[in-house]
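Provided herewith is a single structure, encoded as structure tokens, for subsequent inquiry.
Heads up, one of the protein chains got dropped from this complex, but the rest are sitting where they should.
Entry: chain A
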Amino acid sequence: MAETKGTVFLERRSYRQRRLADLARALPVVGLLLMLIPLLWTQGAEDGTRTSRAIYWIFGVWAVLVCASGLLARGAERDEAAGPQPTRRESGGPPGRPGP
């Protein structure tokens, strides 16, 4: 029984690792969308969105991106130290690009 438990534990770890990698891949996409939100703001020298608010938004998103990618990279690193990293999935290109 002990052996079976060990196997389950390892699979679970590599599964979580892959999901973390998925999250890391999604992060820049989410970040880009958030960074493009200023395009929707009202424009103009008089009634445009105030610059201080723009600064808070952009730097806020930026800081969140930095922290999130830092946490993800740290997490992946810890997992990698604990077990081998799956290499099968990494050969694909981004979506929308013609595959090999």
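Everything below uses one rule, namely that a residue touches a chain if its C-beta (ideal position, glycine included) is under 8 Å from a C-beta of that chain, and two chains touch if they have at least 3 such contacts; residues count from 1.
Throughout what follows, contacts and distances are computed from a predicted model.
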item	value
Omitted chain (choose from "DNA-binding helix-turn-helix protein", "NAD(P)/FAD-dependent oxidoreductase", "histidine kinase" or "RNA polymerase sigma-70 factor, sigma-E family") - UniProt protein name	"histidine kinase"
For chain A, residues in touch with the removed chain	21, 24-25, 27-29, 31-32, 35-36, 38-39, 41-52, 54-55, 58-59, 62-63, 65-67, 69-70, 73-74, 76-77, 87, 90-91, 93-94, 97-100
